[in-house]
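What follows is chain A.
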Amino acid sequence: MAAELTLQDVSLQFGGIKVLQEVGFVVEPGQIFGLVGPNGAGKTSLFNCISGHYRPTSGTVRIDGAEVQGARPATLAGHGLARTFQHPALQLHATVLENVLLGAHSRLPGGPLEWALRLPRARRAERELRAEALELLERNGLGWAAHLPADELSHGLHKGVELCRALLMKPKLLLLDEPAAGLPHAEVETLIATVRRLREEDDITVVIVEHHMGLIAALTDRVVVLDHGAKLMEGTAAQAQSDPRVIEAYIGKDAADDAA
Partner candidate 1 sequence: MTLLELEGVTASYGPVQVLDGVSLRVPDNGAVGILGANGAGKTTTLRAISGTVRAGGRIVFDGKDIRGLRPDRVAALGIAHVPEGRGTLGDLTVRENLRVGAYLRKDAKGVAQDIDYCLDLFPNLQNRIRSNASALSGGEQQMLAVARAIMSKPRLLLLDEASLGLAPSTAKNVYDAIRRLRIESGIAMVVVEQNANLAFTLVDSATVLETGRNVLTGTSAELRGMDEIRRAYLGG
Partner candidate 2 sequence: MRKHLRSRRALGIAVASAVAITLPGCAREVGGGGDGGSGGEASPGITDDSITLGITTPLSGATAGPGTCTVAGITAYFGAKNAEGGVEFGDGKTRTVEIEALDDAYDPQQAAANYDQLKDEVFAMTAGLGTPTNRAWRDAAIADEVPQVLIMTGDPLFSDAEESPWQLGFVPIYQNEGEAFGELLASSGQDHKVAILSQNDDYGEGYVEGFTSAIEGADNIEVVEQLTYEATDTSVDAQITQLAASGADVVFNAMSQVPLVVSALQKAQQLNWKPSWFLPSNTSSPGAVLEPGGGAAFPGIYSVSFAKAPASPAFAEDEDVKAYLAALPQYGNYPDPPAFPHCQWSWMVGATLEQAFSEMTEPTRENFMEALRSIEDFQAPLMLPDTTVNTTEDGQPAVSTVVVQKYNGRGYDTVESFE
């Protein structure tokens, strides 16, 4: 069920500023794909072009062969695309479970009248997905927090909740925007394990934007490095880390030595 994502010559302009210049790559179904580059290189913009929050100025974005550039994010969600955000955006006063259940929105049947009347179909579906959401939380070590308000959880746990929310959408293609940012080392390890398991158990294609080279190296099958809106190189993480252009533009000489 994992989706194939194809980008061809994607360009994006704001006013006169070229944010992306003819970026293209193919993510095979089931791959874990990394997107790296310095701040301002256009990674998040590219992400937004894929998720429909931006409309590329030119070029095509295909999910399983169907052109989707310019489609609204809400439509793309129907195509099996899910994403997380750089700063996890949870409903802080709602419980963790309610937050996760939001991901089930498109899978729940029925119009407003049906829900207002609490017809059996809606109630049954809600009950089933509630159970599924709890199981999902449990599987990700968050079962204990299901009924706590989200604002009582730490930043790192928010990221986990957000991931569960995206997973409850049963996506074919998952975009993760800086999942490791602000996480202490131990939690990054957990994250790596989680994403690995995702691929094995859930059959999802994953695209990750991340600065944490350790995570990129440990997880990804392929990476694309962006710089100034253009593709600098494509290959494995190891190739990227040893590519002099990447070191120059992204990792920095000394830092490359430091990063153990």
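Things worth noting here:
Keep in mind that, in the parts below, contacts are C-beta pairs under 8 Å (C-beta built on N, C-alpha and C of every residue); 3 or more make two chains touch, one makes a residue touch a chain; residues count from 1.
A quick word on the picks: all candidates are chains of the complex that A comes from, given by their letters.
Everything numeric in this text was worked out from a predicted model, so none of it was measured.
Put simply, of 1 or 2, the chain that touches chain A in this complex is 1.
Across the complex, chain A meets candidate 1 through its residues 36-41, 86, 154-156, 178, 181-188, 211, 213-214, 249-252, 254-256, 258-260.
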